[in-house]
Structures are given as C-alpha cells and as structure tokens.
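Only one protein chain is missing; all other protein chains are in place.
Letters are used for the chains, namely A and B, taken in the order the chains are written, and counting of residues starts over at 1 for each.
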Amino acid sequence: MSNFLHNPSAVIGLTIISIMILSAVFAVQISGVAPEYIDPVNGRLGPSLDHLMGTDQLGRDMLSRVLSGGRQSIYIGVLASFFANLIGTILGATAGYLGGKIDAVVMRISELVMTFPQLILVLIFVSLLGQGINNVIIVFALTGWMTTFRLVRGEFFSLREEAFVEADRAFGFSKPRIIFRHILPNTMSPIVVAFTINIAIFIIAEAGLSFLGLGVPVTTPTWGNLLTAAQNPVVVDEYWWLWVFPAASIATFVLGVNFVGDGLRDVLDPRDKSLIAKNKWKTMLVGRLGRKK
Amino acid sequence: MSSTRTPLYKVGQIKKHFPVLGGVLRRTKGYVKALDGVDLEVFRGETIAVIGESGCGKTTLGRMLALLDKPTGGDLSFDFGQGLQDVTSLRGVDQMRFRKKVQMIFQDPYTSFNPRQRVGAAMDEVLRVHGVNDEAERTARILEACEMVNIRPEYLQRYPHEFSGGQRQRLAIARCLATKPELIIADEIVSALDVSIQAQIVNLLLKIQKETGLSFIFVTHDVAVARYVGHRVAVMYLGNVVEILPADSLPEAAEHPYTIALLSAVPSMNPTAKEQRVVLQGEVPSPIDMPSGCAFSTRCPAVMDICRTERPVLKISNISKGDHQVACHLDKGAK
Partner (left out) sequence: MEDNVGWSFREKKVNLSTNEDLILDLKSVNVKFKVEDDTLHILRDVSLSIPRGSFLCVVGESGCGKSVTAQAIVQLLPDNGEVSSGDILFSQGDKVVELNKLEKFGKQMRDIRGAKIGMIFQDTLSSLNPAHKVGRQVAESLLQHFPISKDEARTRVVELFRKLGIPDPERRYEAYPHEFSGGMRQRVMIAIATICEPDLVIADEPTTALDVTIQAQIMTLLKDLQKSAGKTFILITHNMALVSEVADHVAVMYLGRVVEYGAVDQVLRDPRHPYTKALMASVPNLDADKNVELQTVDGQTPSPAEVTVGCEFAGRCPYVVAACKEKTIEMTQVNPGHDVRCIRLDSNGKLPILAGGA
C-alpha cells in the first residue's frame, strides 16, 4: 500500500477518479439543477457563471448532464469490466488448468469471438437485445472477456507446474480446490490490474457505441451519448461546449484509471517482495549462476 | 531374497512411455521410454535409496509411485494391511486412503508451499481433506509433527517465504507426517540445500525412521548420501533398475559395470582410494533411441555380444546371493 502511495502518477490517478466518482454521485447537488430540467429559453448558451458548462439546445444544464453522465458511464465501465473479468477468469482458470480438449474448445471460441470485428458483434447483440444500460453491460461482458481469459490461462499454465500444485495433487486435493483455492489467489494481481484497465476500455467503448446511437438512448445521459451532439458539424464548430466537456471527462477518467492500473501493477508484483528482501543478498550472489541440480 | 516378508509396496515391470508425435498428421514417431520395466519392492521400516544420473527415470519413478502419473504398463500394488492390492485403479475414497499412506516430498523447497497460504493453514487443509474432521485432533497432529522436525509452533503463523530452504523442507516433512503415512517418497529433497543443511535433513529422516518405523524411498543423485541413508540402494540407468544391493555392501560388492563406473566417478576424500577410476566414454544415449538389448551396452566396458541383443533381467546375484539383485549378463558366467 505504501509503495502505491509513493508512486506519484498512481496517486494522481487515484485522486482524479475519486473526484470524478464523487462528483458523479453528487451531480445534482453540485450543479444545482436536475439534468432533465428543460429550459428552452436558455438554450444553447455558452459557459457562464450560471451554467459552468453551458446549456444544450433544450436548455438543459450541461454541467449537470456531464456529471450525471459520468454516473452512467462509470457504472457501465465498472460492471462490464467486472463481468468480463469474471467470465474470462473462470474460463481461463479451467482451460489453463485442465488443458487438453477443454482448452482447445474454449480457445477456439475465444478466437472466434476475437476475429469478429467487435463492432459487428456488438451490433448483432444490440439488435438482438435492444438498447439500454444493462444490455450494454451484457454485450460488453460477452465480447470483452478474451484478454483476461488469455491472461489467466497463461498464468495457470505456468503455475500448474509449480511444486506446491504437485504437492496438492499428491495430497489428493480435488481439481476445483486446487484451481480456485490455491492457484487463483496467486493470480490475483494480474487480474486486478486487468480489471482496472478494462474499466477504461469499456468506458471508451460505450462512448463510441452511444456516439453511433447504438448504446444507451439519449434519455439517460452518458458521456457517450452526450457526444452524439458532435455528429453535427455545426455543433462542433459553434457550440463546442456541448461535446468538449464530455470528451474531456472521458479522457480524464480514462487517464486516471490507467495511472491507477499502472500503479497497481507495480505494487502487486507476483514475486513477493519480502522474500527477495530477506534473502536478497544471497540471491545477488547466486544470481543467474543457478542452484545445484 | 527376503521371500518370507510381504513387501509394503510392490512395483512390477512398470513402464512409462511418452509418445513422440511428429509430422503433419501428428503420428507417433517413437516413444520416450522414461521407465522401461522397473521392478522394485519396498518393505516396512526400510529406506530404499534410488540413485542414477539424469535421464535414468528415478524422478519419474518417484512420481509414479505417488500416483502423480499413470504408468503405461506394469503393476503397482500396495499392502493396506490385507495383502497387496492394485493401486492404479483406485478412485475416490480408496485413492484417498492410499494418499494418506503414501506421501511425497519434493526437491524445490522454495515452491512446494503455496506462497499465499500460511504454513499452519496449509497443513491443516491437508488433514481436513483427508477426513480428519475434529479440529483439536488436527492441531494435535500438526504440533506433534512440528515437534518431530524441530519447528516451533509459533512459526506456523508465518508464510513460506519467511523460512529458509532447510526449514521449508522440514515443514514439508512435517506436512507429510501429520497424515501418519506408512511410506514417504523423497525426491531429491536435499539437492537444493547447502551441505551442512543437508546433514540436518538427513539426520532428521533417520531419526524419524527410528521413531516411527516409516518406509522411505529416497531418490537422489548423490551416491554417498544414498549409501548413508538407505538400507538398500537401487541403481537406475535409462529407465531400468540395473542393480539393487544392501547399502552397507557398497562400494565393494557392486557388480553391474554401470554401478562400478558410477561409484568410481564419485570423488572421494579417502586418501587411499583407488588410484584409477573408470571414466566412462560418451554420453547417455537418448531415451527415444534406446539401444536394443541392454541399455548400457553402448558404453559398457565389459560388453559382450549377447548384451546387444538380449535385455538382461533383474535377478538374484549369483555372486553375492542374499539381498542382492543384478540385471547383467556377466552374472551368468559366475566365477
């Protein structure tokens, strides 16, 4: 933990995302007005003291919309990442440990999903399931598990050869026990890192989707569907506040998440630090010259 | 041969052949014969030291005896108390019964414990899985085992990385002892340790055997340690046991040319040791490309024609009789 706090970019990242999450939760309180509140008289106003981020064509306060948009986007990002990681972990653990036919089958499935252009896949799912926040999460989880799967599978391939796993087998431990109670805890660090990185990925994915009008319908603001405003070149030119703020929010949050992810990766190094610290001087001396047979 | 005693564990012509696939169609090109017909008997209360060089199959044998790998041929039978029973077909509860009786300790002390689990919890888990449901009993057994290996009970709260290599091996021994086994397979357990720590572990094993009457299969490449630790020594070469003899009778009573060469290659501190040593030429042949007849025929200094065509069988030595078995054609022409 202390190592994490020593890493300046990690701390910055943590600060950024904390601030943004809090402001998303307290969107209404901060902006003072509800995001749906329509006030056509004051439509299309640039940023001012009353409306820090201006208003849109219906007079809705942009600050309120951007902040509460954050609520949805972050919610989608976190949940999609969680479920994608869950699927990827379970499949990766099973395929990685059992190998053989099961691994071959799951690998082929993952390759199939991966080779499909993601957009097409998403379109197919969306047309099947319809739009909406929860559907977006489902779609992302179903199309985004492969990287975690590969990661966990790789870890399991190497860890299952470790002596303590052999010892578990020699003691007659059941396969599920070995997989979930023994090997999995040793793979937590890469999984946690993947989780944070995926949050960023899915937020951007949602933005792209909603920008195309396929994600969350405009009634509930998300950073992504706020960007649909930018489909109109006039808006891009003359009413810049309608898209710059959502875009900047996405970029800032993603940056923050990436910083945190990098920091976590440094901290949660699989090689236990204390082992090395204690025997470090010996490890130094023995070095790569190896141990006896 | 001790024909009156029934062995605790009997290995009958165990084979382990790994297919080598090749070509586009992944056809079986040949086999790596890691074990090619191994016979061995382990009796209660004895330590058999299995020695041999790289590629001889001793580690494969150890793992097979712990049922970590399935043999491709031959039988494995264990005496649970009512005579020998085949173990390769055991499943579920019966296999668990076997695993309680036959335990294994591995070579690398640094990875044989789950790094994320406290050592006490690891031992506790083993006992739980083996059906010791009473917590008090588990604790008692663990403490007893720790005492026998000289590990203080308060250390059980620690993680594996907080211990040295020697301590970890002792913990591994304790973990096995807690299940009250009858046989422990020790696969090169001292090879990765400093020499003075090796001595600690060796002394410990001997003490344990004296106090509990356990049997040990001690796999090692160190001939001197094998002789010191074992009651009998089994010498392996390229997947076969070529000689089994009482440890005390080493090195003089060795008959198989490979054993003799192996023994003479061991550096000795004895200033009056033989002036001349047998230095074998060449390398161990690949286990895929096994020579026909005796596996050692390609390097044997005493090779005869029959050696190249007929594989010698392990049988009681004509020369020393008693508890001494050799697989060599030289034996036929007893002096």
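Criterion: a residue touches a chain if its C-beta (ideal position, glycine included) is under 8 Å from a C-beta of that chain, and two chains touch if they have at least 3 such contacts.
No experiment lies behind these values; they were computed from the predicted model shown.
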Hidden partner chain, touching residue among B:Leu21, B:Ala265 or B:Ile288 | B:Ala265
From the list B:Asp248, B:Asp289 or B:Glu310, which touches the chain that is not on show?
-> B:Asp248
So which of B:Leu68, B:Met96, B:Ala224 or B:Ile316 would be touching the chain we can't see?
-> B:Ala224
Contacts of chain B with the absent chain, listed as residue ranges | 53-54, 164, 166, 194-200, 202-203, 206, 221, 223-225, 227-228, 247-248, 250-251, 261-271, 273, 275-284, 301-302
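By our rule, only the chains that are shown with their structure count from here on.
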What whole-number Å value describes the gap between the mean CA coordinates of chain A and chain B?
-> 50
In the complex with chain A, residue positions of chain B that touch it | 54, 66-68, 95-96, 99, 103-104, 106-108, 111-117, 126, 129-130, 159, 161-162, 164, 172, 175, 179, 191-192, 221
Residues of chain A touching chain B in the complex = 162-164, 166-174, 177, 182, 185-186, 272, 274-275, 278-279, 291-293
